[in-house]
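Missing here: one protein chain of the complex. Every other protein chain is in place.
By written order: A, B and C. Residues from 1 in each chain.
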Amino acid sequence: MNETRQGFGPLTRTGMAARAAQDVPEGWYVNLGIGIPTLIADYIPPEREVVVHSENGILGMGPAPPPHQQNPWLVNASTQRVSLRPGGAFVHHADSFAMVRGGHIDLCVLGGFQVAENGDLANWAHSPTETGRQIGGAMDLAVGAKRVWVVMEHTTKDGAARLLRRCSYPLTAAGCVSRVYTNLAVLEVTPKGFVVLDMVPGLDFADLQARTGAELHRA
Amino acid sequence: MNETRQGFGPLTRTGMAARAAQDVPEGWYVNLGIGIPTLIADYIPPEREVVVHSENGILGMGPAPPPHQQNPWLVNASTQRVSLRPGGAFVHHADSFAMVRGGHIDLCVLGGFQVAENGDLANWAHSPTETGRQIGGAMDLAVGAKRVWVVMEHTTKDGAARLLRRCSYPLTAAGCVSRVYTNLAVLEVTPKGFVVLDMVPGLDFADLQARTGAELHRA
Amino acid sequence: MIDKFVRSMAEAMAGIPDGATVMMPGFGEVGAPNALLEGLIEQGATDLTLVINSAGRMRVPGKPPNAVARLIDQGRVRKVITSFVRANSVAGDWVRDGRLQAEVIPQGTLAERIRAAGAGIPAFFTPTGAGTLIAEGKEVREYQGRPCILEEALPGDVALIEAWMADRWGNLTYRETGQNFNPIMAMAAKLTIVQTHNAVDLGMLPANAIHTPGIYVNRVLHLPVGDPVLPR
Partner (left out) sequence: MIDKFVRSMAEAMAGIPDGATVMMPGFGEVGAPNALLEGLIEQGATDLTLVINSAGRMRVPGKPPNAVARLIDQGRVRKVITSFVRANSVAGDWVRDGRLQAEVIPQGTLAERIRAAGAGIPAFFTPTGAGTLIAEGKEVREYQGRPCILEEALPGDVALIEAWMADRWGNLTYRETGQNFNPIMAMAAKLTIVQTHNAVDLGMLPANAIHTPGIYVNRVLHLPVGDPVLPR
């Protein structure tokens, strides 16, 4: 509480991924969205078996292979070349999304534009009328996974809050988010709103509140 | 027209199957129901490639193998041991019925209790209240196949008509039957009703009409 | 390390509660989880709803009833959801006497309702059964000029699965017509319990030919029970 504003270190992208990775237990089936969520796989210790799903038809995805082992037929949902772990399976798109939509994925981690204190997520468009519409699998994942975590910067580049009372951007899904990992904090979405589970060292609660567009609660 | 009632020979079960087999062209995907329809496969010449579907998950079913080649894991929809033709595939029940319900089966041949002149089929129950209800895949096949043929005796053992103006038994599906092969005749179901395509030698039209509960039309 | 293998039938059956909806695949005896069904009979759960393609064979003099018939005959089944109830069967008797509810539906609708439960589809329209007794009480809507009825997903609490090969992640393959209802029931149940003829090391099943990915499987019991036995 006696730190200055300059006294804390926001997490980097990889720092956020590593922090979220701590909370993924062995045996979970997880889908890791494009961007920072994809990096989470690199921070799960190899001895902790977590089965990674990719919506283009991989269950049991492994890391990017060394260049001489790359297989141009084996790409992830970001169309990056990846590998398959022993025990992995390939399926078609309807079967892949049956895993998602049927409630079989334990955890999906998505990037976000905005998260509201009621769990609403906005991560695909900035306005209802823009030409570009990149929905992809986000709506299916947000609705279908047993748990949805969001990893994103706590504020926009301009300093505007991304954690809000209500989202102003078009929704991806209503009431779906259970936890948010930002570069400043880890927050649980609860019936009373955002509860702060963790903050980066040196950051105080008031500072975090000042960067947040909804009321924060202490754990 | 000058034959006596005793002057014609009704087809046997295998005779009916052989007659229907004549009309199955190369390249069709067909499902052959339990009973006489199953026998049709034996009368399709080996050089005429017809792909037989069995709803328990076979596409490309072959005949019963010799005893020393029987495979207890390979049964048809009547749970008889069968074989697989080169090019055959095994699928699960939802994928098998997707072939049926999705309109991909060119022809399904079913047994029948009653067929009406509007194409209605009754082949699963004799009353709405009986305890035994053996629906199986008949409703799916009757609705889903591109064409439905029925193979059955022209009359019941008691001599009652099975070809009727309207079915009195519970329906399997409405308006689905396009052709009926009986032990006496081959009939097409048309917008004006039953049209007689073929009769066993020695039977005359009036005799056939006398055994039929709906008006017959000449081809 | 993920290891879904269990060491005993008791472990495989643990926690199946009274009142559960139990899915049982198999077509004839092929792909039928008969060992697990014996385990369930032993385990004692009652007031069950069975989802099963056929509610049991016809009575054959001199032949003992099969396991499903015995479970029914013990009064432990409240309801069957099935595509066949034979009049001359144990299930038929119990239905006739009003001691067993039977929801008899088209086999393809049964398969599709199970698949829908696994795939997160709460309800769908289908032309199958429209204009028949099956349509009674169901919403009807026309698509492409054909009447279609609204059918709901059919989820299970437990699925008993018979596999040919399994690994410790619960990936499964089946033999020949042994797939039948197994892959979709594994998808549709909250607790999926497998008996497998063969246990193989992780990575031994070909990745593009796994019939049931391990995500759908909770427990695997290695039981080399031998070939299916034909009823007749």
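Here are a few things to note about the model shown:
One rule holds in what follows: contacts are C-beta pairs under 8 Å (C-beta built on N, C-alpha and C of every residue); 3 or more make two chains touch, one makes a residue touch a chain.
These numbers come from a predicted model, not from an experiment.
The chain we do not see here touches A, B, C in the full complex.
If you put the hidden chain back, the residue from A:46, A:128 or A:159 that touches it is A:128. Of the candidate positions C:34, C:107, C:126 or C:218, contact with the hidden chain is made by C:126.
The chain omitted from view is touched by exactly one of A:20, A:41, A:58 or A:187, namely A:58. On the side of chain B, the interface with the absent chain consists of residues 26-27, 29, 49, 51, 53, 59-60, 84, 86-91, 94, 97-105, 144, using the contact rule stated above.
Although one chain is not displayed, chain A still touches it through residues 54-58, 71-75, 77, 79, 81, 84, 90-94, 96-97, 100-101, 125, 128, 130-140, 143-144, 170-174. Even with one chain removed from view, chain C keeps its contact list with that chain: residues 112, 116, 119-128, 141, 143-144, 148, 152, 173-176, 179, 206-209, 211.
FYI, only the chains that are shown with their structure count from here on.
Distance from chain C peaks, on a Cα-centroid basis, for A. Centre to centre, using the average C-alpha position, chain A and chain C are separated by 36 Å. Inter-chain centre distance (chain B to chain C, centres taken as mean C-alpha positions): 29 Å.
The set of chain A residues touching two or more other chains is empty. Residue positions 115 of chain C each touch two or more of the other chains.
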